[in-house]
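A single protein chain has been removed from this complex, and every other one stays in its place.
Now for chain A:
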Amino acid sequence: MTLALDKPRAPRRPAARRGNFELVSWVFMRVSGLALIVLVLGHLFIMNILDGGVHRINFAFVAGRWSSPFWQVWDLLMLWLAELHGANGLRTVINDYARKDGTRFWLKIMLYVSVVLILFLGTYVIFTFDATIPTTH
């Protein structure tokens, strides 16, 4: 008499990993993180510590910095890398702690909406900055 056993393995593998998104995001976190160490720590050092720190920051200070393409590129790169690095981190946090599918879904929708808003607004501001914009009262 033979003992009937279910097949120990499913006859076919479930749909293979859809692309390499998680691998790409893992690599992205490390590469962007390395770049952000320079970009963000440099930014914080200049803005908060060097030469009087935050007390010297005003519109004229920003205008002076963004008259240089170097700082425009610096800030644009920092904006995109930091926002995507942070968003991917928060995506992981949501995946870890949201218990219901609905909660997870809506938290991620909120996250992605905020990412699009911040990337669009930040990029727009850097590209259209106008040092001669009039003062309002």
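One rule holds for everything that comes next: a contact is a pair of C-beta atoms (placed from the backbone, for glycine too) under 8 Å apart; a residue touches a chain by one contact, two chains touch by 3 or more; residues count from 1.
Heads up, the rule we're going with is that contacts and distances are computed from a predicted model.
Within the choices "ABC transporter permease", "Succinate dehydrogenase, cytochrome b556 subunit", "Ferredoxin-NADP reductase" or "(2Fe-2S)-binding protein", the name that UniProt assigns to the complex's undisplayed chain is "Succinate dehydrogenase, cytochrome b556 subunit". The set of chain A residues touching the chain not shown comprises 30, 33-34, 36-37, 40-41, 44, 48-50, 52-55, 57-60, 62, 79, 82-83, 86-87, 89-90, 93, 114, 118, 121-122, 124-125, 128-130, 133-137.
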